[in-house]
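Have a look at this one before I ask anything.
Only a single protein chain was left out; the remaining protein chains are all shown in position.
Entry: chain A
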Amino acid sequence: MKSFRPSRSIVTVVHSLWYLGVKRIKSPTALSFIRVKLNRNYNQHYCLHCQPSVVIQIQNFCTTNWVKQNEKGGGSTVKSLTLREEVFQREESRNKKTFITALESYEKRDRLRRGHVEFIYSALKFMEEFGVHKDLAVYKKLLEIFPKGKFIAKNMFQVEFMHYPKQQQCGIDVLDQMESFGVMPDSEVKEILINTFGKQSHVFRKYGRMMYWMPKFKNITPFPLPDPLPKDPLELAKLALRRISVDLQTEISEWNAEELEDSLDKTWIVGSQSPLQRQLLEQHPDDQAVYIEGSFIVWLRQMAVSYFIMRANPKKYPAKEEDLDDVSNITLTMFDHHPESKELMLEPSIHEQEDGTILAMCATGTSSRDSLLSWIRFLQHTNPCLKKIPVVFTLKSPSKELVTVAVNEQESSIAESQEGCKKIPTRDKLSNVSSNEDSSSRTPSKDIADR
């Protein structure tokens, strides 16, 4: 303390007075406007008439003071104002436990909570890094750092002129960060805020608005997901496929390529197909190809899952002119037997869209062409007709795996020519692979390459 040398004499006065235990300075000079509350919350409470430079001085005095004291007590050698960040940077591992340790070390070190606003701001900055940015308990702990009682406005003027503006703004910023990370406060937060800032504070108003809107938005998503999202990509893929399968009858099946001897990529495959899609595939003419397209992306919150579709060319439904005004011959579709009625036509199903008929979808562990090939083999169990129908891979960007899987670089380069679009002779070769155990030595990518 003795080494402290303030540059301005006015601050010296303040300092020495404070040092002597005088909390209120009353003199006919400009100082008379300064109400310095040095006991607990030193650096905020000043009169509007106060000169800015004086304020800065007082603030500097106080912060430096804090640093100095720290040096004495905590043995820290840091002298800059970035000290608060230091508390977090010092932690070796970044998790909830160390974050809380950092908060506690601050609380322990400084019973008077000096510089808590700056400390809270730096804590806010580090929350994401420590992975606690969505943890309500940690936010509560952070809000508990504000000293209780002092900031509560006692009259309407204090309310109107934002009592303790910096602290209130800091409280609002904490709530704001919670809001942007979708963390909904609870009634305990309410208690903390009431005890800290009072009911008539801007912070509490912010809380009020949050509690009005956040519950309303909490469940509003039409695509609810478990919280937290599963980490396993397989589970994610199942969720993704469940979401994009519009048919209620869709069955999600899960396979492992290890069951196939021919497969190169021993990975999981998740497929979705509804009975209706199987039926559409069965009706698909043998001489027309179906296409494997992808990869497309579906987002599950911050996670992206790539998926592939099996598509057939769109069916042409003849535009049929029908006179809806004529009621002289209403057909009883359910009760009459119409063996060869060409007039009547089923409504196109949900899978038959203008740009194509979606026959199945899948996501695989590697998104490689080989894993897709395994998918088709698995599909052949439930869709025998797939053995006859030619399957064309029209992958937009051949994945890396394709290259690594290839037996021979030359072959793979052939495979990747023709704009990454390959026709596989599934009609004979693939069916061979699946039906004949002996040909298992033949790798699927070779099939591709052979062409």
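One rule holds for everything that comes next: contacts are C-beta pairs under 8 Å (C-beta built on N, C-alpha and C of every residue); 3 or more make two chains touch, one makes a residue touch a chain; residues count from 1.
Note that in this section contacts and distances are computed from a predicted model.
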"Sorting nexin-30", "Large ribosomal subunit protein bL32m", "Thioredoxin domain containing 16" or "Acyl-CoA dehydrogenase family member 9, mitochondrial-like" - which is the UniProt name of the missing chain
"Acyl-CoA dehydrogenase family member 9, mitochondrial-like"
With respect to the chain omitted from the figure, which of A:F217, A:W299 or A:Y317 is a touching residue?
A:F217
Determine which one of A:T98, A:Q177, A:Q200 or A:Q380 touches the chain that has been left out.
A:Q200
Please pick, from A:R209, A:R242 or A:H381, the residue that touches the omitted chain in the full complex.
A:R209
Selected from A:K190, A:K315 or A:K388 as touching the chain missing from the view
A:K190
I need the residue numbers on chain A that touch the omitted chain, in ascending order.
155-156, 159-160, 187-188, 190-191, 199-200, 205, 207-213, 215-220, 224, 248-249, 275, 333-334, 346
